[in-house]
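What you see is the complex with one protein chain gone and the rest in place.
Labels run A, B and C following the written order; every chain starts at residue 1.
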Amino acid sequence: MEELRIGLVGTGAIGRSHIERINTRLQGAKVVACADVNMDFCRSVAEKYGIQAYDSGEEMIASDAVDAVIVTTLDPFHEQYVTAAIKAGKYVFCEKPLAPEADACRRIVEAEMAGKKQLVQVGFMRRYDPGYRQLKALIDSGKYGLPLMLHCAHRNYDAPGFTTSMPVENSMIHEIDVLRWLLGENYKTAEVVFPKTTRNAEGELRDPQIMYLTTESGVRIDVESFVNCRYGYDIKCEVVCEEGSLNLPEPANTMVRSNDSRITPICHDWSERFIDAYNIEFQEWINACREGRVDGPSAWDGYVGQVTAKAASKARDTQTVVNIEYEEMPEFYKK
Amino acid sequence: MEELRIGLVGTGAIGRSHIERINTRLQGAKVVACADVNMDFCRSVAEKYGIQAYDSGEEMIASDAVDAVIVTTLDPFHEQYVTAAIKAGKYVFCEKPLAPEADACRRIVEAEMAGKKQLVQVGFMRRYDPGYRQLKALIDSGKYGLPLMLHCAHRNYDAPGFTTSMPVENSMIHEIDVLRWLLGENYKTAEVVFPKTTRNAEGELRDPQIMYLTTESGVRIDVESFVNCRYGYDIKCEVVCEEGSLNLPEPANTMVRSNDSRITPICHDWSERFIDAYNIEFQEWINACREGRVDGPSAWDGYVGQVTAKAASKARDTQTVVNIEYEEMPEFYKK
Amino acid sequence: MEELRIGLVGTGAIGRSHIERINTRLQGAKVVACADVNMDFCRSVAEKYGIQAYDSGEEMIASDAVDAVIVTTLDPFHEQYVTAAIKAGKYVFCEKPLAPEADACRRIVEAEMAGKKQLVQVGFMRRYDPGYRQLKALIDSGKYGLPLMLHCAHRNYDAPGFTTSMPVENSMIHEIDVLRWLLGENYKTAEVVFPKTTRNAEGELRDPQIMYLTTESGVRIDVESFVNCRYGYDIKCEVVCEEGSLNLPEPANTMVRSNDSRITPICHDWSERFIDAYNIEFQEWINACREGRVDGPSAWDGYVGQVTAKAASKARDTQTVVNIEYEEMPEFYKK
Partner (left out) sequence: MEELRIGLVGTGAIGRSHIERINTRLQGAKVVACADVNMDFCRSVAEKYGIQAYDSGEEMIASDAVDAVIVTTLDPFHEQYVTAAIKAGKYVFCEKPLAPEADACRRIVEAEMAGKKQLVQVGFMRRYDPGYRQLKALIDSGKYGLPLMLHCAHRNYDAPGFTTSMPVENSMIHEIDVLRWLLGENYKTAEVVFPKTTRNAEGELRDPQIMYLTTESGVRIDVESFVNCRYGYDIKCEVVCEEGSLNLPEPANTMVRSNDSRITPICHDWSERFIDAYNIEFQEWINACREGRVDGPSAWDGYVGQVTAKAASKARDTQTVVNIEYEEMPEFYKK
């Protein structure tokens, strides 16, 4: 089979990391073209990777030289390029969020459904993390009974420039997707509370924050977001089931006995934590594109994620418990 | 110094475990007398331990043969015996709760203050657990900044006969006391939520339950109570501070590699988990009695605990967030 | 039953720690008298603890004021006081080693047998450590098959003044006893090798050292001694059985997430590691004395330990594998 030729629009840090990943580490595809609103920068990136620069994302997406598309622009521009890819009938991987606003996500869903072919995958990479996959397998085995509560945390060493709305919308959006996938059911309510604020929070930022989600069957989830935790990048997830508790593993690092202690390193930065997940995510996306299907988080999952994030933001801003309304998942997206 | 002669009223399982503990393992005291509403049973216990049976707790407490008192009766009878001990001017250790009702606790406080001498200690043994003591030392060192959130859990393998009111009032009463002691400040609000109920909950029992407490300075605490967790007896406490997270240790047990696994035993039953805490608690109480002071949880701590538990129960029954009103701690109890 | 009145000879640091332990923490006994070759120092110790000073250990041991004896003198003087206690027909606890020389141990054994009553216990406290007891229970259960290999380590942060002979004779003497007890069989050969020496070893000291022991049934044991490990006090013991590996637990300490790491404290000094073991050891010795028996490591165990240590020292000095000859355990010592 021919190698999948990918065009990537949005050559910022994340976009470039995906070009490197695909062009040097993965199989079956090559990023052959790039586009960016900053054309000079785009050309320098194209030169560095030996790929073709396009003056516009739409032009690149429509081109015969490109079989599939990756969208890594700033969030507000995701919609235009994902929609262009759908129009061109090409598979498109869109970094999260599908779009910042739920209605933009809805438009993408409708465009995809109108095209009668599932083409869109959203970049919720935690579904591909070996640890989360182990958790899902254990839950699905039924061996420990039904999940009743999830206790999660998402902590960054620091987060320069973060504002109070960002934990829910940028950070915990990952938990919003992966926990729904783990449990296999929709959310019902969202709530956000503010514990005592850390002295390390800049300006008006409320940090930490805790988001509570409940599901249709009554599972209760707490997700702690602490973006200035000052000790490392740390992801925690405990699934408390009827007859056992399942715990997301931490990355495997050398343990040193030194200085009257047992010391095991933790990631310092988010970019270290999910490298495997990104690699597996993209390799499976490439494989699925080449076999003519979408396996991963769909545009519907992206839409549902944004609806949930908006409800949680409303809960945060009103300091109330908000009921989340979801439409019925269209047949089109059912597996 | 003479050995402290203790009279114990309430010869149920807990009372008998304390007689054994003091008479065979600790220093400086002996339980020399016992009383129980069931006199025949009381006499058989007295015979077993070679101590003196009394027909009434009051009689025993008033007797010259007894220097100090331990109250391990059913909860509703704590008040009468603690008050009798105060009247007799004798040190009294009362198993938790000081009394089931906050106003009964208040009466005990007033009786103690009227006697002008602190005499009452309440049996909140977790303050003596080496792990909790390490946590407190780390918090107090200030090395990791201020505590912002506590994530706790209190899980039993099973709990035959438990009703929906018992997790807050009987089980989480321990967290109510020890977390206030860890943080060194009063609570401000309480809330109780019901996640999905386990199929292993008998009858109408709602299990698990989660209690949220906030403190005056804004620290947010979650305590998960799961009395039918079906995997063991498990106590968790994570203190998330401004610059580090502190984690209560689990008991040290042999790790076995077997059957494609690393396996470390967990306690099965509550009675295994805090043996050291009970021993240290009683030895320190005995030492303090002999030196003429009360070191441990006071009647005021018992009263505050019950006020908190009642607020949490109201929160549970009304499914609202309840503000907790505390009176100012009298000078009498300040250290 | 009357409290056991103990006379302690040898008021150095270890002796004083036992006086404190017994007189403030344990049940059923009191150290009522002490003796030491340094009489002035002995008197100041006696004054501090409110006990009786004797001008000579023999006088104290013979006195009617003393029911049982603890020997914590310098090693070369153990024999004379243990023998005096045997002559007086009194239970005697002797800190390890029973005596520095195997023939001195043999004389003590013969004196004890001649007196027709077992009176002597040697202070090998690791048999009382909860972790080692768990290991023994797991081995004895047979659940994991027979032990085949033991991998052990005994590491000190530093050891000022240590010479090359001391690791085997002073430090690993504990492993020599406890591993024989764990396995329930005698050793057959000993060997000592010198890995590369640490730059932190003073003068001529060879550090680390590794001692290999084999047992009659062929179990092979390695014990690493590293007295200047510069990271803490650390005891390791892995029992590799036919169908599982059993691992001595480390003490339970708070784990802190801080500074891009998970950090759990280790003991810094030997005196922190076996506190529970010493307490349990002495309480059980006191209980056994009062009930008229010896439960713990016997004079025979002390003798066997020294024979083994001597063989290992010979192995070290000759750099050969030495066969260890043990006499048959007399009926007198069989349980």
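In this section, contacts are C-beta pairs under 8 Å (C-beta built on N, C-alpha and C of every residue); 3 or more make two chains touch, one makes a residue touch a chain.
As the structure is a prediction and not an experimental result, all values here were calculated from the model.
Colleague: Sort through C:208, C:249 or C:297 and give me the one touching the missing partner chain.
Modeller: Missing-chain contact among the listed residues: C:208.
Colleague: Going by the contact rule already stated, which one of A:142, A:249 or A:330 would touch the omitted chain in the full complex?
Modeller: A:249
Colleague: Looking at the whole complex, which of B:12, B:115 or B:232 touches the chain that is not displayed?
Modeller: Per the contact definition at the top, the residue touching the missing chain is B:232.
Colleague: List the residues of subunit B that touch the chain left out of this view.
Modeller: So the residues of subunit B touching the unseen chain are 157, 231-232, 234, 250, 257-268.
Colleague: Can you list where subunit C touches the absent chain?
Modeller: Spelled out for subunit C, the touching residues are 145-149, 151, 193-200, 208, 210, 214, 217-220, 222, 224, 226, 229-231, 234, 240, 242-245.
Colleague: In the full complex, which residues of subunit A touch the absent chain?
Modeller: Within subunit A, the residues that touch the unshown chain are 23-28, 130-131, 134-135, 138, 144, 243-259, 264, 283.
Criterion: only the chains that are shown with their structure count from here on.
Colleague: Make each chain a node and each touching pair an edge, then name the shape: line, ring, star, complete, other.
Modeller: Contact map by chain: complete.
Colleague: Mind checking subunit B against subunit C and telling me if their interface is mostly the same residue numbers on each side, over half, or mostly different?
Modeller: Counting shared over all numbers used gives more than one half: same.
Colleague: On a C-alpha centroid basis, what's the spacing between subunit A and subunit B, in Å?
Modeller: Computed from C-alpha means, the inter-chain centre distance equals 45 Å.
Colleague: So how far apart, in whole Å, are subunit A and subunit C when each is placed at the average of its C-alpha atoms?
Modeller: 58
Colleague: Find the geometric centre of each of subunit B and subunit C from their Cα atoms only, then give the gap between the two centres in Å, rounded to an integer.
Modeller: Each chain's C-alpha centroid was found; their separation is 38 Å.
Colleague: Would you pick out the residues of subunit A that each touch at least 2 other chains?
Modeller: 231, 234 - these are the residues of subunit A that touch more than one other chain.
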